[in-house]
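After this line comes chain A, so read on.
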Amino acid sequence: MTTVAVVGLSIVLFVLGTIAFIVKRDLLTQFMAVEIMLNAANLAFLGLARGSGRLDAQVIVFFVMTVAAAEAAVGLAIVLHIYRRKKSIKTEDLDRLRG
Partner candidate 1 sequence: MTADVIFCVLAVVSVGAAAAMIVSKNQGHNALFLVLCFSALGGIFGLLGAPFAAAVQILVYAGAIMVLFIFVVMMVDPRAGIPPERRRRAKLLGVGMGVVLLFELGVAAWGWLGKTASPVPPAGGPAGTPIAVGRLLFSEYVYPFEITSVLILAALVGAVVLGKKEESEP
Partner candidate 2 sequence: MNAPLLSLITFLPLAGAIVLIFIPKEERRRLFIAAIAFAVAAFVLSLVLAVRFDGNEAGPQFVENRPWLGYGIHYHLGIDGISLYLVLLTAFLAPLVLLASRTSIRDRFKEYLLFMLILETGMIGVFLSLNLFLFYVFWEAALIPMYFLIGIFGGKRRVYATTKFVLYTMAGSLLMLVGIFVLQGTYARLSGSYSLDIFDLSRMVLSNSTQTWLFLAFGLAFAIKVPLFPFHTWLPDAHVEAPTGASVLLAAVLLKMGAYGFIRIGFPLFPDAVKRFAPGLAVLAVIGIVYGGFMALVQKDVKSLVAYSSVSHMGLVLLAVAAWNTISLQGAILQMINHGLSTGMLFFAVGVLYERTHTRMISDFGGVGRKMPVFAALFLAAVLSSLGLPGLNGFAGEILCFAGIFAAHKIWAVLAVTTVILAAAYLLGMYRKVFHGPVTNDRVAALRDIGGRELLIFIPIILLMFWIGLFPGTFLKKTEATVSRYAATVQSRRAEHVRTNRPRLVSEVTPELEAGTGETR
């Protein structure tokens, strides 16, 4: 279990999250993809910090998780809201996000 392996895993997970975000067509799954990317980042933190003798990375991971939780709460509320208004959560139907 080398650092390289851990970081490699984190990279793979991140890229998979990215691909998932772009490929999937419903907001909900895209949301999940974002969560995966966040977790990949957390993994990289922990892997790289191991052996440094400090716990700061773990604190950061904790913060990332709390923020992710908050984000998930608001984000999912927004998804619900959008669904109520548009009767759809397909991203193709949502093109209001422009000037």
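Following the convention adopted for this analysis, contacts are C-beta pairs under 8 Å (C-beta built on N, C-alpha and C of every residue); 3 or more make two chains touch, one makes a residue touch a chain; residues count from 1.
A quick word on the picks: all candidates are chains of the complex that A comes from, given by their letters.
From a predicted model like this one, the values you see are computed outputs, not experimental measurements.
J.: With chain A shown on its own, which candidate in 1 or 2 touches it within the complex?
T.: The single touching candidate among 1 or 2 is 1.
J.: Candidate 1 touches which residues of chain A in the complex?
T.: The contact residues of chain A facing candidate 1 are 1-9, 11-26, 28-29, 31-33, 35-36, 39, 42-43, 46-47, 50-56, 58-59, 61-63, 65-74, 76-81, 83-90, 92-93.
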